[in-house]
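Every protein chain of the complex appears in place save one, which is left out.
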Amino acid sequence: MEALLHQVMLGISNGAIYGGVALALVMIFKSTHHVNFAQGELAMFTTYVSWTLIQAGVPYWAAFALTLMFAFALAAAIQGLILQRVQHAPVLVVVIVFIGLLIFLNSMASWIFGTTIKPFPSPFAVDAWYGTAYFSPHQVGMTVVTLATLAAVYGFFRYTRLGLAMRAAAINPISSRLVGVRVDLMLALCWGFAGLLGAVAGMMAAPMFYLAPDLMSGILVYALAAALLGGIDNPWGAPIGGFIVGVAENLAGSYLVGTQIRLSVALLIIVVVLLFKPSGLFGRKSVVRV
Amino acid sequence: MAKRIAIAACLTAAVAAPFLISGFHTFQLTQILVYAIALLGLNLLTGYSGQISLGHGAFFAIGAYVTAIMLDHAWLPYWATVPLAGLVCFAIGFAFGLPALRLEGPYLALATFALAIATPQILKHDKLESWTGGVQGIVLDKPEGPFTGLLDPDQWLYFVTLVAVIALYVAAWNLVRGRTGRALVAIRDHPLAAATMGIDTALYKTTTFGLSAMYTGVAGALGALLTGFVSPDSFTILVSINFLVGMVVGGVASIAGNFFGAAFIVILPNIAGDISDSAPWAIYGVILIVLMILMPRGIAGVVRAVAARRPST
Partner (left out) sequence: MSALLELRGVSASYGAAPVLQSIDLAVEQGAVVALLGANGAGKTTLLRAVCNMMVRTGGEIRLAGKRIDGQSTAGIVRLGVAHVPEGRGTFEELTVAENLRLGSYVRRDADGVTRDLARVLGYFPVLEQRQRQQAGTLSGGEQQMLAIARALMLRPKLLLLDEPSFGLAPMVVQKIFEILGTINRQESIGMLLVEQNARLALDLASHAFVLETGRLVMSGEASTIAGDESVRRAYLGM
């Protein structure tokens, strides 16, 4: 029983990371109707940037903040300079652009920072008071930071004027222009937030999974599964999907099939769920008007 | 007319090629042909039927392993393994196509993605090791062919593949030009209208999934004969991604596009490597992005646009 609880808690803390990245995916999907396959590599790249800052002696939380700003800017630039040029292209073309981005970022990270695994510091001291037998301080801190970031993002969208404009741009770009919203700018900002969420996830995941160019590729798969499970167009579904995927993956890994095949099993579980709820648990069924 | 001349010219060049180029280049050319079959399979599904698949690497792997296992246990001669691989993959593809009917867009992409991710892991699994050879995989002997005096194994395999390519392409061409092709395009573009016209959407879609898997499985079988080796790690998700890239760069829903795309995925990484040793994949990534911005209809699209500007004969 204790072991089960431990696995569940572990799943929840991993799930916070998956949920954060999932929210980034949902945000971009809602506003552009594309799945950002390069989300993981973008997060990984910005995590390397934070590592570089920390290596250079910048204190952790300052490096954290600077990295978030960098991630925001980089993501917004990718949308404004690259994706905007293919915004009217067929879906498959955009998918290839994302694949190109993914390959580019991965390769650049390997080239600039090398492929050897690097330890990444955690800002949460190993013997901190909030650690328990089940939850290391890092896991507690990671969950709190991720949830706090999610809450801040939600708050921004719900209560600020700019957040409202960004939501409007995602829901109805034509009507948004009619109230004076600069939709292209809103899309770039939306990407900026997605980049920011990815950077948080990367920096929280790196101490546990070690920093290497493939840090986020596995996480991206789980996050994608989480986003789809929650409903690819539902921002509230993303963290819930994240927790479910985190717990399912962990339990499958410990009780069913061992760590080797856990990824496949987690995905297969999700696919089965999708068969019963094709738009995800909380997704909106698109009603096609004839 | 110009088209027929072009096809005739290509065929002549194709038949002459292995006698004019080195063994390694013959190998590469055979590789391109193999991928051309695989891409045709993917194109049938995604280009004509509009169902996205990130998982065709799985069918490629299954086809390859069918051949490998049959040869390893000496249960079938090499040439018979290829159609068997096709049939097995058809069945699996059709079976996969049934639940896939319920999924759309990114959800279907995820399901196929799951299939692609699962495949190497299943292949590595201990329970199946006696069949699949586990992590080490299976080594195959290259088939020699009956004309050992005239044709070395590379050349023989090239011609076997070429015959397969021609047969499969003619079949696909007929399919696409005929009623089935029109039905598929109708289903892709206006599923509701297609259904109201009496087209059994479900049957067409699942059959297409099966055919698509079959083509890719045949390609996998031929690929296994070509490389002489199968192992789980040769069939990671990268294979599926590569197929997708090849299809779009070549030109979706274009028969000729598959050859352009296959050539692209075989040759480009080498070119990228020539441009930069340290970060060849970064160059590859940039090339992909630039190509999509400049040529969203793929290479075939550019060829078509150029051909359209000239006065037709």
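The first chain written gets the first letter, and so on, giving A and B; residue counts start at 1 in each chain.
Just so we're on the same page, a residue touches a chain if its C-beta (ideal position, glycine included) is under 8 Å from a C-beta of that chain, and two chains touch if they have at least 3 such contacts.
This structure is a prediction, so every number in the text was calculated from the model and none was measured.
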Only these shown chains touch the missing one, namely A
Out of A:Met1, A:Val126 or A:Leu178, which touches the unshown chain? A:Leu178
For chain A, which residues lie in contact with the unshown chain of the complex? 161, 164-165, 167-168, 171-172, 174-183
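Just so we're on the same page, only the chains that are shown with their structure count from here on.
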Chain A touches which residues of chain B in the complex? 46, 52, 99, 102-107, 109-111, 113-114, 117-118, 121-122, 124-125, 192, 241, 244-245, 247-249, 252, 278-282, 284-289, 291-293, 296
Chain A contacts chain B in the complex at 29, 35, 82, 85-86, 89-97, 99-108, 110-111, 221, 224-225, 228, 232, 260-261, 263-264, 267-268, 270-271, 274-275, 278-280, 288, 290
